[in-house]
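Left out: one protein chain. Kept in place: all the others.
Here is chain A:
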């Protein structure tokens, strides 16, 4: 019996010839990641283990991005804790504000994650790196502490669900975000619980790297352990420019076993909008055009990449944000920010009346920079729309692609780019 890409990566990192779903294995880690919220707790637990040093100072990455640049004194304290720990341990990969970005945009961009890696991060969206063909999953701070100390972690080998995306979308505004929202809408927020989501098919091959990272990013919103896409020539072109270490390409065997195979034809897929209060509550955008909005957010580890800003700028160029709407644009990293300045995107956004922020996770999790008041509604390119996610428990978040969020910012209600052309 063949193995899936997920099984092969895990087997190799456990020193086993083969593994099968359900098996509990001990896996060697290529990278261990935490941020300013989860890092301090992980450091506290690390101190209790009884080792002085992290397992490998080149493989532990700490990034202040959630409440950073610090929004208040307690947040500043948390940022300081991960900075001081990084200094104490001599970590190679600590990145201060101004030289970093939103972790899941930053790590692939900087070539810190490569195909075939096993990565754990104390952040649920660590699954993003599956877009590169890595096994990457979110864990809590205690698991992370053990990872930092030992360079290993136990896993239950997940079953895999194969999603075959067929066809080419007729609607030019359909992106990876729409694919993943449609999938979550179909299978539900626990539809892939404990499992690997493997995305394949013509539509995936046609998808950019930015789009693939977006899809893998939201695997957790279906309850998955990881999302993964086999590396192809696009992946390798992306990786070759950046990689700071060697990589290994794994692919699924033709006779690998899947718990389920789900085929989706994207030819007639419309851009999707997830209504409050679950990412699975999706509808085509044409059924969402009655929703008036107070805020539009374009950014986050889901959609703060270069391509996302380009699409938004294309739609916003020469127009004005609706007078009653706050539009917040957040480049995912400093590199993307600089490029957006050089290539005139920032000017387009500012001229239209949008705010352009330094990279931060702030608004996505209701941290800062775009908190919603009671009764307010936002359209957002982020990944979650749970109750109170972006502020007041009686506010509402609608999830969409950057194209839909940009068009909605101009319209003052949810709508499509065609409506503002």
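FYI, contacts are C-beta pairs under 8 Å (C-beta built on N, C-alpha and C of every residue); 3 or more make two chains touch, one makes a residue touch a chain; residues count from 1.
Just so we're on the same page, contacts and distances are computed from a predicted model.
Protein name for the hidden chain, per its UniProt entry and selected from "Extracellular solute-binding protein", "ABC transporter permease", "3-isopropylmalate dehydratase small subunit" or "Ferredoxin": "3-isopropylmalate dehydratase small subunit".
When you scan A:92, A:142 or A:289 for touch with the missing chain, the hit is A:142. Contact with the chain not shown here comes from a single listed residue; of A:15, A:90 or A:388, that residue is A:388.
The chain that is not drawn here is touched, among residues A:41, A:119, A:157 or A:204, by A:41. Residue-level contact of chain A with the missing chain is found at 24, 37-38, 40-41, 44-45, 48-51, 66-67, 71-72, 74-75, 78, 121-124, 126, 138-143, 145-146, 149-150, 154, 189-190, 193-194, 220, 223, 225, 278, 365-367, 384, 386-389, 393.
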